[in-house]
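Have a look at the structure below before the remarks.
Of the protein chains in this complex, one is absent; all others appear in place.
For reference, chains read A, B and C in written order, and residue numbers begin at 1 within each chain.
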Amino acid sequence: MNFDHSPVAKELIARMQAFMQEHVLPAEASYYQQLKGGSDWTQWQQPAVMEELKAKAKAAGLWNLFLPEDGARLANVDYAPLAEITGRSMMAPEVFNCNAPDTGNMEVLVKYGSEAQKQQWLKPLMNGEIRSAFCMTEPDVASSDATNMEATAFVEGDEVVLNGRKWWSSGIGHPNCKVLIFMGLSAPEADKHRQHSMVLVPLDTPGVKIERMLPVFHTLDEPFGHGEVSFTNVRLPLSAIIGGNEQDPAHGIGRGFEIAQGRLGPGRIHHCMRAIGAAEYSLELLCQRALSRVAFGKPLAKLGGNADIIANARMAIEQARLLTLKAAWMMDTAGVKAAMSEISQIKVIAPNVATQVIDAAMQIHGGAGLSDDFPLAALYAYARVLRIADGPDEVHRGLIAKLELQKQALQSQAIPNQAMRGQA
Amino acid sequence: MNFDHSPVAKELIARMQAFMQEHVLPAEASYYQQLKGGSDWTQWQQPAVMEELKAKAKAAGLWNLFLPEDGARLANVDYAPLAEITGRSMMAPEVFNCNAPDTGNMEVLVKYGSEAQKQQWLKPLMNGEIRSAFCMTEPDVASSDATNMEATAFVEGDEVVLNGRKWWSSGIGHPNCKVLIFMGLSAPEADKHRQHSMVLVPLDTPGVKIERMLPVFHTLDEPFGHGEVSFTNVRLPLSAIIGGNEQDPAHGIGRGFEIAQGRLGPGRIHHCMRAIGAAEYSLELLCQRALSRVAFGKPLAKLGGNADIIANARMAIEQARLLTLKAAWMMDTAGVKAAMSEISQIKVIAPNVATQVIDAAMQIHGGAGLSDDFPLAALYAYARVLRIADGPDEVHRGLIAKLELQKQALQSQAIPNQAMRGQA
Amino acid sequence: MNFDHSPVAKELIARMQAFMQEHVLPAEASYYQQLKGGSDWTQWQQPAVMEELKAKAKAAGLWNLFLPEDGARLANVDYAPLAEITGRSMMAPEVFNCNAPDTGNMEVLVKYGSEAQKQQWLKPLMNGEIRSAFCMTEPDVASSDATNMEATAFVEGDEVVLNGRKWWSSGIGHPNCKVLIFMGLSAPEADKHRQHSMVLVPLDTPGVKIERMLPVFHTLDEPFGHGEVSFTNVRLPLSAIIGGNEQDPAHGIGRGFEIAQGRLGPGRIHHCMRAIGAAEYSLELLCQRALSRVAFGKPLAKLGGNADIIANARMAIEQARLLTLKAAWMMDTAGVKAAMSEISQIKVIAPNVATQVIDAAMQIHGGAGLSDDFPLAALYAYARVLRIADGPDEVHRGLIAKLELQKQALQSQAIPNQAMRGQA
Partner (left out) sequence: MNFDHSPVAKELIARMQAFMQEHVLPAEASYYQQLKGGSDWTQWQQPAVMEELKAKAKAAGLWNLFLPEDGARLANVDYAPLAEITGRSMMAPEVFNCNAPDTGNMEVLVKYGSEAQKQQWLKPLMNGEIRSAFCMTEPDVASSDATNMEATAFVEGDEVVLNGRKWWSSGIGHPNCKVLIFMGLSAPEADKHRQHSMVLVPLDTPGVKIERMLPVFHTLDEPFGHGEVSFTNVRLPLSAIIGGNEQDPAHGIGRGFEIAQGRLGPGRIHHCMRAIGAAEYSLELLCQRALSRVAFGKPLAKLGGNADIIANARMAIEQARLLTLKAAWMMDTAGVKAAMSEISQIKVIAPNVATQVIDAAMQIHGGAGLSDDFPLAALYAYARVLRIADGPDEVHRGLIAKLELQKQALQSQAIPNQAMRGQA
């Protein structure tokens, strides 16, 4: 196991850290001041400061680094620390054009997009000119079992017709969001994992209606938003289906899960490392508060079990980061399938560690920690959502156990009977 | 130990449950629709539906029941289940004129108010005509140690002059809020717990300025709000001091902690029982969701560790409720001082149980649980705040341990040495 | 809910506490010195000091108090504090003739025994002249599902013939153990809970062979022991079957589960209260050690998170005790069936609280805590076993969840739809 960073990665880490300190963090205040749309999402605007930062990041070569196929060609182990750095500010990922769901959508297009799809959507996404959304989760079924999806994408002649309702379509409220990927049921008679397809849908297609933005702990995550979207007889040419080819644009029918699988591995590394970055930042804030506030004649750091809280947070973060690096390293060296257990493991661990550490930091900040004077409440919401998004903890634990039991079932012939030394 | 309810209490429980089902819960939707002030708190208005409900509750005799001194004269053990019932809806306590901080403020006035103070403030508070706030916590010091308070209430001639900054003054944004109780430093040379005084301050007194409303997990808790308030040379007659008497209005100087202590016991029972009500309600929602949603071919209730989550929630709630009843019973039968450890115990346990159960309910609801489609996010914010408000967990744990160690120190002479049977 | 003790119970509590201080605890050292059989269980002897203590307890009327049918006629709520007192010493229950499994066996005989069975076995058991065992758990099947039992008790003519292997037959190594209750399969074709019978088996019946004593954390629990026992064509008259009647001694066939159910309720209260007594005692030892040992210039009580550990232990014990009292009160007032969830709840909570508190006490004692210089290792073993005996935690959690979900299923018609206020 080798988590050493390549020379290129080391240099990028140093430059990205510097960029965060010099440009991103000092811009947070203006960014949030420029966000004034409030509860009416149709009034949301992209803060000018974000576009300025994006231009700077692009010029600095700190752009699209998540994408193995682009210039930097970073391994997951190399991208991981960069993702962690961006976890320290909710606005950072967009600055570097590395925010979900655009990252996953771009990867899908790189791997499965037709030339026309790449020209039309991948190029402007990679340039940061537009944003995108991903419509999978549905309000009426338990989405922890993705095969529950009921929205339809049926082929009718040379068109594919979409119907149904999706929600938690993150980023769909962004003023720059122009396209979404819709996943729906196309082939109800096929095998369970061959029934669904992915379709590229321009946001202004007739029949697409954003019904509302969903709050998470009372915030709408302006200017991104989490949308509930209805699709009513949305008609698109077959070329809108992802995973087809020029000869047979309908070839993508039923490939939804296949495409989704490839999309999820790296995305989980990104999310987990950002969560770890958020936890690390929260621990710093916790320690600073513990050192600077005084009660009963002592700094909080010296009171009661606060030192234990700090130690436990440090140990949890260290372990979560190492586990995430292991998952990244396995993906890099043995592939997503071999890393399946590890990917599920980090998907459980990192958001749980992050919520716990952030919660501890909120507690030591007192009321201030729950307010917007500190970034903790926002980071908490992000980390808490992650325990549900991309598969809830429960589903991942189930998968980890299943793989573990399979391993034991395979080895069980070889068990020496010393385990029963007491048995006659 | 006897938690039996008096016949009066039993009848009130039944009537309050019925009132909640018939009137309060069905009104929630309109109430939240009528709240439209949003982020500009100066535009907040009292929803008409609330005043209608208040009138009905008053007419039904379900009014001011928290107050041992009023007609119902309920023991804490008898009021506890009523508080639990109101924990099921964030709007319920105001309906019954039983919401913090008005309850505590009314108790203070009943016990320590002069006749004039009672006429001017207690009467309209008990009639539900006005609301009030309590200004104790300060932004610049660790308020977990209340003796840190730095805002001043100095006597100058026949006036008391207030200066300083307070925050987390809950309810101060309410359109009906007309008065606040200010706690500040009056006698810096006195013993640590004889330095502070409480002063009644009409909200429109010159020098009182509400600077902003503080969000909790991004919500401002319209129409109550949690305010940050500055006091700049706020001048009031000595008769505004609480705890004085007609001959000597300045007699209340330095009695702040004495008065605060009496205020906290019952308030903690109320908060804890409401938190338990919130947890109980969340467990109901959790079970209903677990029974009604299907994944992998089974209702969620049958999947993975979900049954354990339900069992653990049930056990935690049962225990927290029993402990709170014990604390109430001790207050009723032996007084607040004798119940000191138990009151701190419930103050730790109930909000922690509530946050855990609500969090579990959110998790099983998936994204919906974090949104406003269910009351869970709002209940979570309430319960989470309680881990900080009225003394953070850490301070209460410290007190519990101190009392426990004192007990052992007293008994340690009597320890038989059988504990060391192996020692020669 | 009323946990008040009757005047009789109050007097017994005071007397039993005094008896423990005056007689039992001071005798512990001699008792353990007189236990010298060691690993060869066939050499075990009853320490003389135990018989002396039994005689004293009997003379003092502190005898068989567990039994509702005897003179004291204590309710479960009244017996609970007595059981807690005996939890402070591993030797105490036998002193008062209140130790498992004799208590449960006596209750079975009181309720289901024939006159002849009572004369032969109940009378000497109640006199403390003999001891008994209960043979239910089997080595070859998962005993968490009691219907798995495979040992057989088939009627052949006027005899019942036992075959099979049992283990964890506690108390079977006691020199005074003269009889055991065997539970086995009699009617494989009957309903799942009507297949098994209970049979009274004199220990010296041909075909009964104690194979070995099983260690728990390396201790054999001399002089009680946990035995593995084989039954090979053990032949007994039909009158040995429990639950028959004079006309039809075979009437007890298939009543095993029915009889077992009645046996378990009070037994769980006893075990749980003893576990709570063990926890309370361990917390005392913890506090004394924390006050008396010094490191880094301070008593341990002032170091790190030790105060939190003490506070958490106090809160856990209080809650576990209240929950157990509630279960006892429900059994007393509404019956075992109505208390089913609560009985399972305490069966999970009390042993878990006890293991945690004892473990914390061991930790603060350092190495001494793991040795025999303190009773902690022995108490830990007792509490740890309880997480498995009489139904493992997992089975009880499952039952609690099942009952909870049933409750919700019943109420779900009545759910007001305010829970979905955001849904159009």
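Couple of notes before you dig in:
Keep this in mind: contacts are C-beta pairs under 8 Å (C-beta built on N, C-alpha and C of every residue); 3 or more make two chains touch, one makes a residue touch a chain.
All of these numbers come straight from a predicted model, not from anything done at the bench.
In the complete assembly, the contact with the undisplayed chain comes from C:363, out of C:6, C:46 or C:363. In the complete assembly, the contact with the undisplayed chain comes from C:168, out of C:96, C:134, C:168 or C:257. Contact with the omitted chain, checked across C:76, C:105, C:120 or C:137, is made by C:137.
Across C:72, C:133 or C:385, the single residue that touches the chain missing here is C:385.
The residue from C:109, C:214 or C:357 that touches the chain not shown here is C:214.
Against the chain not shown here, chain C presents residues 38-39, 137, 139, 141-145, 148, 167-168, 214-219, 226, 293-296, 300, 303-306, 362-363, 366-373, 377-378, 380-381, 384-385, 387-389, 392-394, 397-398.
Mapped onto chain B, the footprint of the missing chain covers residues 304-305, 307-308.
With the whole complex as reference, residues 1-4, 21, 25-26, 28-29, 32, 89, 283-285, 287-288, 290-291, 301, 306-308, 310-312, 314-315, 318-320, 322-323, 325-326, 341-342, 345, 348-349, 371-375, 396-398, 400-402, 404-405, 407-409, 411-412, 415-416, 418-423 of chain A touch the missing chain.
The rule is short, and it goes like this: only the chains that are shown with their structure count from here on.
Counting contacting C-beta pairs between every two chains, the top pair is B-C. Measuring from the averaged C-alpha position of chain A to that of chain C gives a distance of 51 Å. Remark: chain A and chain B have CA centroids separated by 38 Å (rounded to whole angstrom).
Touching of two or more other chains is recorded for residues 307-308 of chain C.
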